[in-house]
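To start, I am sharing the structure in question, which I have written as structure tokens.
Note that this complex is displayed minus one protein chain, with the remaining chains in position.
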Amino acid sequence: MVYEKIKTLSAAMEKDMVAQRRDFHKYAETGWFETRTTSIIARHLTKLGYEVLLGEQVCDKDARMGVPSEAALAAHYEKALEWGADPEFAPFTKGGMTGVIGILRCGEGPTVGMRFDIDALGVIESDEPDHRPMAEGFASVNRGAMHSCGHDAHATIGMGVATVLMAIREHLHGTIKLIFQPAEEGVRGAKSIVEKGHLDDVNYFLGSHVTGKKPEDPTVIIPGSTGSLATCKYDVTYRGKSAHAGGAPHMGKNALLAAAAAVVNLYAIPRHGAGASRINVGKLVAGSGRNVIADEAFMEIELRGATTEINDYMIQYAEDILRNTAAMYGCSCEMKLMGAATSNESDPDFCEYLRQLWHEKLGFPVSEKLMLKIGGSEDVSYMVNRVRENGGKATFMRAMTITTGPAHNRRFDFDESLMVPTVQAFCAAVADLLK
Amino acid sequence: MVYEKIKTLSAAMEKDMVAQRRDFHKYAETGWFETRTTSIIARHLTKLGYEVLLGEQVCDKDARMGVPSEAALAAHYEKALEWGADPEFAPFTKGGMTGVIGILRCGEGPTVGMRFDIDALGVIESDEPDHRPMAEGFASVNRGAMHSCGHDAHATIGMGVATVLMAIREHLHGTIKLIFQPAEEGVRGAKSIVEKGHLDDVNYFLGSHVTGKKPEDPTVIIPGSTGSLATCKYDVTYRGKSAHAGGAPHMGKNALLAAAAAVVNLYAIPRHGAGASRINVGKLVAGSGRNVIADEAFMEIELRGATTEINDYMIQYAEDILRNTAAMYGCSCEMKLMGAATSNESDPDFCEYLRQLWHEKLGFPVSEKLMLKIGGSEDVSYMVNRVRENGGKATFMRAMTITTGPAHNRRFDFDESLMVPTVQAFCAAVADLLK
Amino acid sequence: MVYEKIKTLSAAMEKDMVAQRRDFHKYAETGWFETRTTSIIARHLTKLGYEVLLGEQVCDKDARMGVPSEAALAAHYEKALEWGADPEFAPFTKGGMTGVIGILRCGEGPTVGMRFDIDALGVIESDEPDHRPMAEGFASVNRGAMHSCGHDAHATIGMGVATVLMAIREHLHGTIKLIFQPAEEGVRGAKSIVEKGHLDDVNYFLGSHVTGKKPEDPTVIIPGSTGSLATCKYDVTYRGKSAHAGGAPHMGKNALLAAAAAVVNLYAIPRHGAGASRINVGKLVAGSGRNVIADEAFMEIELRGATTEINDYMIQYAEDILRNTAAMYGCSCEMKLMGAATSNESDPDFCEYLRQLWHEKLGFPVSEKLMLKIGGSEDVSYMVNRVRENGGKATFMRAMTITTGPAHNRRFDFDESLMVPTVQAFCAAVADLLK
Partner (left out) sequence: MVYEKIKTLSAAMEKDMVAQRRDFHKYAETGWFETRTTSIIARHLTKLGYEVLLGEQVCDKDARMGVPSEAALAAHYEKALEWGADPEFAPFTKGGMTGVIGILRCGEGPTVGMRFDIDALGVIESDEPDHRPMAEGFASVNRGAMHSCGHDAHATIGMGVATVLMAIREHLHGTIKLIFQPAEEGVRGAKSIVEKGHLDDVNYFLGSHVTGKKPEDPTVIIPGSTGSLATCKYDVTYRGKSAHAGGAPHMGKNALLAAAAAVVNLYAIPRHGAGASRINVGKLVAGSGRNVIADEAFMEIELRGATTEINDYMIQYAEDILRNTAAMYGCSCEMKLMGAATSNESDPDFCEYLRQLWHEKLGFPVSEKLMLKIGGSEDVSYMVNRVRENGGKATFMRAMTITTGPAHNRRFDFDESLMVPTVQAFCAAVADLLK
């Protein structure tokens, strides 16, 4: 029986998966820098016999957002090689062209797409001795990059799924697409994969995210998600003209004053009657010296909405405020899109189907919740929405485990035993959908 | 001797002038409503034998600012007739075409122009029994209009000057132009007279204003003025869209919020390094009800600058702020110019000349100050500047007297004995300039 | 059978109810002015044999909010008498002590409370000939007051319920409390009734509101409501100091500028993560003249929250902003509470019970919706919450009908045939609860 095979194979990989996850954790790479991570996954997929897409085959180059400078990418590339990036595959990632897709064609049948994100966060990892990665020697050696959101697990799970599916391929009828996505943090990468067309032929789509639970909670996996916010991230630069604040204040174009006026008005964007909206100016740096009219101001802004429509309302308003406020103080305004995600909902029918399937075939306890309400943003939304628009079924599952510290925290860690059942959940779904 | 004649004739008119001033005071008319006042002056000038300009001959119709509604003008016209407007001359003033100019040509020689403003303020006069106009029966019967800035004296002085100059005409060689200007309050009228070209051929220009002094101060007249501020007055209307504040705040275009943002930013216009600038939003009325997004906001704004250049800087900034703030909240912005004056300086040489002349010919004590520094705005500036631009000499004198209450106050009054010497000062200047 | 009796009696009253509703419509009275309305209901209840509470027995005098001036109340009192207020009961309403409660004690058993609000809105009714109240001669004669939210129907329904329940009293075991509440508009009256203790012994509570539906929709009544927002209304006055804007801007305390700064910051109150929040400054009036620093500013403000906790968050923030902004411009700040409501939810079990009851006993079609989501605020919330806090069951039903124009509009009208079934719904509930 295929489900027994899935269970056995997955369980047998546990030790390897833990080792792989810790390797990724130690050599954490942030968005568009995932040279080493990409190359290791590519090597694994190649070895297994997958058709492997790399470099410009994965992401639409111009649809990537928040790409770091060429200089920074080049500097990390060298480090990645030192840290053991596979020299055959690494070159494909140059210039921030990271990410890899593995395809397995098993004759006629539908296509199942799966998303595994692989990037770390720009967090300095805790060096406290009771922080397990520190104690057990797998804390990040890449200072300022840390897997504090569990994408090290996601990448490892994806590799496990690849192994198991290849092993049960004779049971499958259809196509498998394993998408290892770069730059999910800051919601910068998914859109460029969707723009490349990789989701256009997908009939069933699954993604998952590590999520904390209470020790006494028996849930293995919650089938879907709801309530994620659409979002847009902008870097905004105002440029004016400096002047001596004592002698000629009228000769300046005060970018600091303009930015301050913009901030107050941004927060004052009228609330939307149809649901939650959000605005944040998280950073503001302006001016050069006390007695000089500031000629430059820089802001990091994000907007969110319960729906894509509400998010669009916020974007439109923010643009109007930013451009007009700059204009009224004689400054220029440059807005650079740094990230974006739409809102998305998992398909309730599909979630119900998965809940039953896992209970029957894998013996998982029936999850009390069908979908978990999440307050943040995730760019898997572009994939979920593209598949559902085309009539497919899609879900973004929550792999439940015990975590240490909240996500994005420098002390984040999790119970690695969640990886095996998550691999099983993905593979059981594929086995049934392509049976 | 002509100066003796001037002194005798002026002194003989004192009783008549007091009566005339009180008549104007009783039937006070605000800017562009001066139908009765204009008609009485026109009758006087006609009787004396002046060439008289009225209606469209006086003001450039389209250059008038802050003109009231046709309905309000028509309603007052009827009242003016009831109150004794001269039926021959009143019709010329219809539609707010008030003001009158008297011209006397005495052969070859330069042209001397004189300005007398004739309008009242929108003030409700005090009805306290110790307010002299109340006690002596000449308080305004036109509720909401009051001569609380002494223009009743100015008009009367102009009529006295007309009488005296006609009587000494055989001593004069040149042309006399007596300009009785409407709508000085709110700086709305002078520009339209200048635009009509009446100042273009003037070689010497004199205006004067009643000004308070201490009882012990012997000064009769200060020859000139300095420091008046250039100014612009705007009525600004923002129009947005109403919506239910609880159910659909995002459907509105909030004109009240936009106006509030504009106000804060208007006051924040950077100070000018070259001299004084001013901004005031004196009135703001917005919104219709507590739970409705306001769809309209109305503001009364004024800008000032120590120089016309600084005033222009303020205007430009204010426009940028008003238009961009409206735009950023999706509102329209209508700016209506309601009044304007440039800055101006009396000619120091001319002032010095007058100071000597009055001392020698009229026996006035020598004024300690050559020019009085004034902080407000006066649209006589258009006349002063036009004459000086053309190489002429111009001054705006201060006729000193004891006043009750500050100007623009509902209890304002003054010692009427200043009128005779002021007539003498004007006439002596004309006699010498056209000798 | 008691339900047949309810149906027959109600149907028989239809003509009288229409006449009564039109009488109330014609003599519309806004909050705390309901002298005539109160007196007519009091006469009706007295005639039927109810125990009648009036004046200080109804509302806690000091807990009333947004009470008009004594002078305005006194002036209307005279008009109310002219318009046919009952001279026996009118005097109880002096000083804005309107509202009336009718009590019927039918032995042992629970207490059922019902709320009927009776006030009109401050709207000028349409005088267009196609506006039915105009065409049929029952448009408001009290200019500026109009029943444009259907409280004329609510008062009439309450009177009908009183008639029917008295007629079936022998079937009932318990106590009936009919509360005719003043000043629901602006959420000003309910709290003062609750503070008086009238809801403390109520076991079951019902209120209802006229609500628009599509012609093809068969729904008679939706059993409950959800989603109403907690709210607070404030009138805020800033007082500063006037000064001449040209000469001495630093001598003023600019109340207009302070108010504008407050407005912008009020809208910028950070959104609440737990649910909807609202802020509106619906009216702002400040300043006296263009060239004077404004010494007074008046604002009408309202705050809302999806929960009472969120509303409290908004109130706290608004107070901090209002007081500190006034202080920073040297102005005083006076905040006057003009109205308030908590959020509230109908009891789902109770709604389900009523849905079944009406279907079985009255033959109403089963309402598709159990509760209607409403976006506004209603001070029935104080009653609903007090009853539920004490362990009772409470609901705020929606009486569905075809309406003309949206509520609060000057052309609002509705199909009067909703009144009979609404009386039936109330009475059937009482009959079953007290059976």
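Worth pointing out:
Each chain gets a letter, A, B and C, in the order it is written, and its residues are counted from 1.
Everything below uses one rule, namely that contacts are C-beta pairs under 8 Å (C-beta built on N, C-alpha and C of every residue); 3 or more make two chains touch, one makes a residue touch a chain.
This structure is a prediction, so every number in the text was calculated from the model and none was measured.
Between the chain not shown and the residues B:10, B:111, B:163 or B:277, the one that touches is B:277. Within the set A:33, A:180 or A:267, the residue that contacts the chain not displayed is A:267. The missing chain, though absent from the display, is touched by one residue of C:37, C:291 or C:325; that residue is C:325.
Among C:218, C:270, C:363 or C:406, the one in contact with the hidden chain is C:270. Counting the whole complex, the residues of chain A in touch with the unshown chain are 229, 231, 233, 244-249, 254, 256-257, 259-261, 263-264, 267, 278, 280-294, 297, 300-302, 304, 338, 375-377.
Residues 264-265, 267-271, 273, 276-279, 375 are the ones on chain B that touch the missing chain. Within chain C, the residues in touch with the undisplayed chain are 247-252, 254, 257, 261, 264-265, 268, 270-274, 293, 313, 320-321, 323-325, 327-330.
Basically, only the chains that are shown with their structure count from here on.
Shared residue numbers account for over half of those found at the interface formed by chain B and chain C, and the copies are therefore classed as meeting with the same residues. Per-chain Cα centroids separate chain A from chain B by 70 Å. In terms of their C-alpha centroids, the spacing between chain B and chain C amounts to 54 Å. Of all residues in chain B, those that touch two or more other chains are 246-249, 254, 257, 261, 264, 293.
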